[in-house]
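Heads up, one of the protein chains got dropped from this complex, but the rest are sitting where they should.
After this line comes subunit A, so read on.
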Amino acid sequence: MKVLVAVKRVVDSGIKVRVKPEGIDLQGVKMTINPFCEIAVEEAVRLKEKKLIAEIVAVTIGPKQGAESLRHALALGADKAIHVTTEARIDQTVQPLDVANILAKLVERDNYNLVLMGKQSIDDDFNQTGQMVAGLLDWPQATFASNIQITDGIAQVVREIDGGLQTVKFKLPGVITCDLRLNQPRFASVPNIMKAKSKPLETIPLEKLGKLHNSIQITKTEAPSIRKGGAIVENVDVLLQKLRNEAKLF
């Protein structure tokens, strides 16, 4: 069984960002694999360790630095990588439907049995790409996975949904998007990072696989307003007074 794991390169969630009128300031800012994508890679590696899949291919779309994220995925245990190159802003111009089309093309080219992805990326939070890939390929999908079992070509996935946990079952091939509680990714070991350099990495210019339509325009980016301190009130009367006079709720 062959798995395609899509990874997106995003701004490191642990650092402070600066907001500019045209978007987040990416100049010299640390980037890393989207946390949900990293969980997807980790899950693929665990499935391979359980001998349920034979080959993991990691793919990313972006500029040349994107290769670092692929190398990270290879160091964690992916076997091969595909770098779809573009100079467009991956946090703005590279959008879900275009990404889904490119991934679908790769699936058709290479015949994967399973596509594993993060449920959403932390820069745009679209939560659409996995679902669109399944739609384009006419494949079953299970999103927000917190547990994945594969037996004899059948995937059983526990999904985290608003009402609780839902278990779905389907025959592969299919698409699964990964949620936070699925696993905790391992640390990358230095020897594995060095070995990853000799794993196959294929580079394909984006135009060979698809097009960026840029159909969603970002009109404004601003930082959230600075949180004002709260106040502890002594009783309900004071609460009502503040709701009326300060929050102007009624």
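Here, a contact is a pair of C-beta atoms (placed from the backbone, for glycine too) under 8 Å apart; a residue touches a chain by one contact, two chains touch by 3 or more; residues count from 1.
Everything below uses one rule, namely that contacts and distances are computed from a predicted model.
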Fill in the blank from the handout: In UniProt, out of "General transcription factor IIH subunit 3", "Dynein axonemal intermediate chain 4", "FAD-binding PCMH-type domain-containing protein" or "Serine/threonine-protein phosphatase 2A 55 kDa regulatory subunit B", the chain dropped from the view is recorded as "FAD-binding PCMH-type domain-containing protein"
Exercise for the section: Quick one: say which of A:16, A:51, A:220 or A:248 touches the chain that got left out. Expected result: A:16
Handout entry: Sole residue of A:161, A:194, A:218 or A:243 that reaches the chain not shown, by the stated touch rule
Key = A:194
Fill in the blank from the handout: Given A:8, A:48, A:72 or A:89, the residue that touches the chain left out of view is A:72
Problem - subunit A residues that touch the omitted chain in the full complex - result: 12-16, 28, 30, 32-33, 38, 72, 184-191, 193-194
